[in-house]
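Starting off with a structure, shown below.
All protein chains of the complex are present and in place, except for one that has been dropped.
And then chain A:
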């Protein structure tokens, strides 16, 4: 039955599925794991880093990007064997960055995390409802601080929905990581900045081979720009 209803994005199946969107969500599940944690004064993003080829420059394979001074997003990406949906992410990030600055221009205020998430989600939704296009094959974790200092974590998916989370994981083995977080995310666990970072690392280590080389970690502290954590001494 799926075969007849999954050719075009704009076709519902009789039992109410949009197959192209669901296939896009499958593509997301193939990507590397990403975890996001909302602390009290810090938000943490951690992404599994696939090992790069020997000749490849490592720093060009970034999966965590700043959208503005106070907001950044992470997306799991596929290895280079499959269609590289990092390209999809690049487009979305670019549009989001432009929107962040446009918002600053017209409203004279930085975007709230919810606003830019809503923008990204609406962008994705539009691609699920026009012909000739396919959905974006990425889910994103968007973290940051609002103008009033509240930390936020949002997740979007290819269908264009978004939700706020205290902690979440996307990509391969996201379920395992999310279960770990559900057990271990307590107020004590995120009591300090370092605790939140440790929780993110522990969550990722559930599914990633251990070793610092395999994890990319970034934090935003309140009123500070995005910082990549590269060595334990920074903790």
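Here are a few things to note about the model shown:
As a convention for this text, a contact is a pair of C-beta atoms (placed from the backbone, for glycine too) under 8 Å apart; a residue touches a chain by one contact, two chains touch by 3 or more; residues count from 1.
The definition used in the following text is that contacts and distances are computed from a predicted model.
Set against the options "Cell cycle control protein", "Haloacid dehalogenase-like hydrolase domain-containing protein 2", "Eukaryotic translation initiation factor 3 subunit C" or "Proteasome subunit beta", the UniProt name belonging to the omitted chain is "Proteasome subunit beta". For the chain left out of this panel, the touching residue among A:53, A:87 or A:107 is A:107.
The missing chain lies against chain A, touching residues 95, 98-99, 102-103, 105-109, 112, 115, 118-119, 122-123, 126, 130.
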